[in-house]
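Below: one structure in structure tokens.
Every protein chain but one is kept in place in this view of the complex.
Should a chain be cited, it is by its letter among A and B, assigned in written order, with residues numbered from 1 in that chain.
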Amino acid sequence: MKLTIASGKGGTGKTTFSTNLAMYLAEQYKVVLTDLDVEEPNSGLFVHGRQTHQQDMFKMIPEWDKNVCTLCGNCQQLCSYHAVMKLGSQVMVFPELCHGCYACSELCPAHALPMHQIKMGELRQYRAGNLDFIDSRLDVGQEQAVPLIAQTLDYVERNFDTAYLKLYDAPPGTTCPVIKATQDADLVILITEPTPFGLHDLKLAIETMRELEKDFVVVVNRFGIGNDDVLRYCEKEGIIVLAKLPNDRHIAELYSRGELVYPHIPEFAEQLRLIGDFIMSQQGMQS
Amino acid sequence: MKIAFTAKGTGWDSPIDPRLGRTEYILLYDEDKDELSVTDNREIEGVAHGAGPKTAQLLFDINPDVLITGNGPGDNAAVVLKQIPMKIYVGAGELTVKTALEAYKNNELKEF
Partner (left out) sequence: MKEIVVISGKGGTGKTSITASFAMLGGKDIVVADCDVDAADMHLLMKPNVKTEEDFYSGNAAVIDRAKCLNCGKCASVCRFDAINLIEYLYSVSALNCEGCGYCARVCPVKVISMVEQNVGKLYISATKADNMMVHARLLSGADNSGKLVARVKKEAKQIAQETGKGFVIVDGSPGIGCPVISSLSGADFVVLVTEPTVSGLHDLKRVYELVNRFQISAGCIINKADINQDVVNHIEIYLRENNIVHLTDLPYDESFTSAMTIGQTIVEYDHDKLADLLTVSWNKIKQILSKEQQ
């Protein structure tokens, strides 16, 4: 089963939640957690594992061959991203701006822009207790998150069979990378806070999930602060609120030190148990 | 000598546009002829990504000896600018074109 954890905005405790849930479930089941927030993956700060694998991740960009180029400037006209530019008697390629569409390369009359691979980031795999944990990180300056997310998803699918519960930690927001991260999920857990900001961003996330026709449930973090509007909204919309994680200054302190929460806070562990039961009942229905 | 300015208007009293990539105009002062010419760059507003290198390409075509602007260039723009044998001076973001030229003459601007 594939399960993606997403949130409308950053800072709702998504990383805290997904790392704790993964470690908790891994005590009983085969679980692999993947951090898809490739611009800023920091689940690794909370899952203290031993690295078992590392690989460079590549994307395809054109490379200028000055020996055959006729300087016609066709490539620059073709590129929608300003990633190829004719400058006097040379052609420059900006790897960070290139989306890898191949247009300049395949339509170059002189075949002067063959595609070749360049490194865009790194994938790392760790083992922490029973948990397999994977994160991918874009190199600084790289802007295209989607290709790295897609390749990371492929890696997980290839290396972990269906016996695994696959948890994916999506980037925050409702933009293309988030859509990519949720595209293949059987279920999406939306994490939010019971505040006006939380509700506002939750509504955007729900709108996106509905457009994608995804099954989703809600987990409320920092329950006890704010007001009941999130719960009321979910009730009205018939959305399952799977768990309410407690609000506790102690949790913020544990987070600040990169420690897991549930071993220290029984209430938190209890909520994870509820979520685990639900996931396993879904898994049962699936198979 | 030819001195270029990123600017928000077309005359000597126009404020310097502190942005390089998204500057509205590029003004070019030709010292020998004592002429100020204008390149309209306002269509850059429609560019979602890659404004920096695009404007830098325009500067390549203009080919000044000196560029006076506010902020420094981003990474991509810097790659293009390196191809131009031109000195870049930053920190003129709050001046007008005229006062920026004076500041440059008095060595008050910082070379990038």
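In this text, a contact is a pair of C-beta atoms (placed from the backbone, for glycine too) under 8 Å apart; a residue touches a chain by one contact, two chains touch by 3 or more.
Being a predicted model, the structure only gives us computed values, none of them experimental.
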Chain not shown, its touching partners among those shown: A, B
Among A:62, A:95, A:121 or A:173, residue touching the chain not depicted: A:173
Chain B residues that touch the omitted chain in the full complex: 17-19, 21-22, 45-49, 51, 70-72, 74-75, 90-91, 93-94, 110
For chain A, residues in touch with the removed chain: 8-13, 15, 39-40, 42, 45, 78, 80-81, 99-103, 106-107, 140, 143, 172-176, 179, 193, 195-197, 200-201, 204, 207-208, 211, 222, 225-227, 249, 252-253, 255-258
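Everything that follows uses one rule, which is that only the chains that are shown with their structure count from here on.
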Intercentroid distance (Cα basis), chain B paired with chain A, Å: 40
Residues of chain B defined as touching chain A within the complex: 47, 49-51, 53-54, 57, 60, 75-76, 79-80, 83
Residue ranges of chain A touching chain B (in the complex, touch as defined): 81-83, 85, 87-88, 90, 92, 94, 96-97, 141, 143
